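Only one protein chain is missing; all other protein chains are in place.
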Amino acid sequence: MPFVNIKITREGATKEQKEKLIRGATQLLVDVLGKNPVTTVVVIEEVDTDNWGVGGESVTTRRNRS
Amino acid sequence: MPFVNIKITREGATKEQKEKLIRGATQLLVDVLGKNPVTTVVVIEEVDTDNWGVGGESVTTRRNRS
Amino acid sequence: MPFVNIKITREGATKEQKEKLIRGATQLLVDVLGKNPVTTVVVIEEVDTDNWGVGGESVTTRRNRS
Amino acid sequence: MPFVNIKITREGATKEQKEKLIRGATQLLVDVLGKNPVTTVVVIEEVDTDNWGVGGESVTTRRNRS
Amino acid sequence: MPFVNIKITREGATKEQKEKLIRGATQLLVDVLGKNPVTTVVVIEEVDTDNWGVGGESVTTRRNRS
Partner (left out) sequence: MPFVNIKITREGATKEQKEKLIRGATQLLVDVLGKNPVTTVVVIEEVDTDNWGVGGESVTTRRNRS
């Protein structure tokens, strides 16, 4: 029954990459804690770079500057 | 002051259905814990089926297979 | 597969009250959206009143003042 | 390493306003707890007014009525 | 900069198991999306079985019945 929430910046992750995140996170819970994969839920949230801040500025600004 | 976050797959929930979720969740907190509805907040998040995984695969893949 | 997260202040909610929250939130998703209750997850988080703020002050302070 | 999640209704917050939220929340953690700004993450989530409820009704409905 | 939140029932996960969850989730983001591990944050939340519901009842009740 674990619940995994993965937040990443929205930068074109493909459907295949998301499948790998879902499969990998589920397997991790099985391997480490013996959780049942059938009831393990993974939710991926993609966040606009304007809305994600680190070091006191948005990722958009940070990228533009570098 | 309770805060309720409802995550569902994005599959066309209507405005009316969302109103019912908001009203029902608020009433539940009133009925069970005597909370003040005026300050009870409900946030509904709709997640693409590509981004929601269960059983190690996305809901998109699961639906396509069945 | 919905996921419901209920955050409340930690003020002695009983096991019976938590069961009612779990049952009620699950039934709400069944009634409004036809979701499968078997895979509906409800997580209740109880937060110390020192750590919950509203109106710019903690619930602890607000209660002491009134 | 703090993580700050700000949920607001989606009502046209500008890129500049989001920058101010990110900068301000990061600075708050520096000022109050001496946290390192470099590893402080701020994520802003904008939620449709249909999906945000308070007082048992959506913000959309509440606004239309007033 | 990804942020991963893993919610599990509180049932004695050891410090070593938590290290494996942290390492595994971080590596997953590196492998699938090429994210920088240095700024990848993983937060594990352990939830009492009274506070975790599935199928309309708490995990505590479900376990006692079986």
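Which chain is which? They are A, B, C, D and E, in the order written, and residues in each are numbered from 1.
Quick note on the criterion: contacts are C-beta pairs under 8 Å (C-beta built on N, C-alpha and C of every residue); 3 or more make two chains touch, one makes a residue touch a chain.
These numbers come from a predicted model, not from an experiment.
J.: Shown chains touched by the missing chain?
T.: B, C, D, E
J.: So which bits of chain D touch the chain we can't see?
T.: 1-9, 13, 17, 20-21, 24-25, 28-29, 31-33, 35, 39, 52, 54, 59
J.: To test your reading of the contact rule: which positions on chain C touch the chain that is missing from view?
T.: 7, 47, 50-58, 60-61
J.: Which residues does chain B use to touch the chain missing from this display?
T.: 1, 3, 39, 41, 43
As a convention for this text, only the chains that are shown with their structure count from here on.
J.: When the Cα trace of chain C is superposed on that of chain D, what is the rotation angle, expressed as a multiple of 5 degrees?
T.: Rounded to the nearest 5 degrees, it is 180.
J.: Looking at CA centres, what chain is most distant from chain D?
T.: Greatest centre separation from chain D goes to chain E.
J.: Chain A to chain C: how many Å between their CA centres?
T.: Going by mean C-alpha positions, chain A sits 25 Å from chain C.
J.: When the centre of a chain is set as the mean of its C-alpha atoms, what distance in Å lies between chain A and chain E?
T.: One centre to the other, that is 13 Å.
J.: Which residue numbers or ranges of chain A touch two or more of the other chains?
T.: Counting only residues that touch two or more other chains, chain A contributes 1, 3, 7, 21, 25, 39, 41, 43, 52, 54.
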